[in-house]
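Left out: one protein chain. Kept in place: all the others.
And now, chain A:
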Amino acid sequence: MPDMEWLSRNKIWVGTAALVLIGAYAFYAVNSNIAVSMFSYAWFLAVPLVLGAMVGVIGERSGVVNIGIEGQMLVGAFAGFFAAAATQSIVVGVIVGALSGIAMGAFLAFSTVVGQLDQIIAGVVINIVATGITSFYFESGKTIPRGLPNFDVPLLSKIPLIGPVFFSDGPIALFALIIVFVLHFLLFKTRWGLRTRAVGEYPSAADTAGINVIALRLFNVTAAGILAGLAGTYLSMEATSTFERGMSSGRGFLALAILIFGAWRPMRALAAALFFGFMQSLASQLQASDVVNIPQQFINLLPYVLTLVVLAAAAGRVRAPGAVGQPFVKGD
């Protein structure tokens, strides 16, 4: 429950959130159609970023940098789509996509945590392998029955603005929204979270307290792969119904930027992803409505430039987990 102490500690965030909400509803009051379509498009774009950022949160909070999220997503999109095409079952596709994410996560986990391979190199390997596999085994002309359907969540979808934006989407988008809050709870309120944070900040303290640092890192990095796989299946089976080469198109890297902007916290990362999504949505709106006469390329640039500016501003103020990137050697 938001007691007074919590409010005063987070007053900047609460204040910003309130302002954004008021602004959004003011916009909604002026033109409800455009408001709903812009915010819906923002969330549509933000979903894979949110999932990708959560993969990063789990990995880096445990002390493992994951720059392979991009590759994990791509393989998830690929494996999910072609499994669905082969079996003509979307459910099988989603499961295979998630499992492929786990497999990639397991590779990262075992090579870095057990094999002590440099985490950046392991991530680069994942990205290269992912691009290679998904191009080499790509077959054109395959189709899946249909993408994951959108549905209305009872009651919640009736809320003005928020309902149509967040509660009338496909299952993966809804899952992405829920996982943010679940992960926040797990990370800050449970035993797993306390131990995960200790392992990512100061592993030798965790070790002397009797926590198995290696096992926890292995589990976390591997399990986080599910989310990356789902982000991929979202791209190929919920947002679209097709797979294209390189369709993750940098979203995994963007998720890392959002992770930093979000200060390694799930809820702030959600806010950051929504901000980025909104900027992109704004760009396409400006383009479509012809309100400004600027070459399209510049407008398309806008979200990236803004992200860069915001990141640069945030960079000095946020701090990464203390042991991120460092392999743990017992008794060191």
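Methods note: a contact is a pair of C-beta atoms (placed from the backbone, for glycine too) under 8 Å apart; a residue touches a chain by one contact, two chains touch by 3 or more; residues count from 1.
The rule is simple: contacts and distances are computed from a predicted model.
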Omitted chain, identified by the protein name its UniProt record gives, among "Ferrous iron transport protein A", "Bacillithiol biosynthesis deacetylase BshB2", "ABC transporter" or "NADH dehydrogenase": "ABC transporter"
Touching the absent chain when the full complex is considered, from A:V114, A:I159, A:I178 or A:A205: A:A205
Residue, one of A:K11, A:K142 or A:K189, that touches the chain absent here: A:K189
Where the unshown chain meets chain A, residue by residue: 189-191, 193-195, 197-198, 201-202, 204-206, 208-211, 319, 322, 331
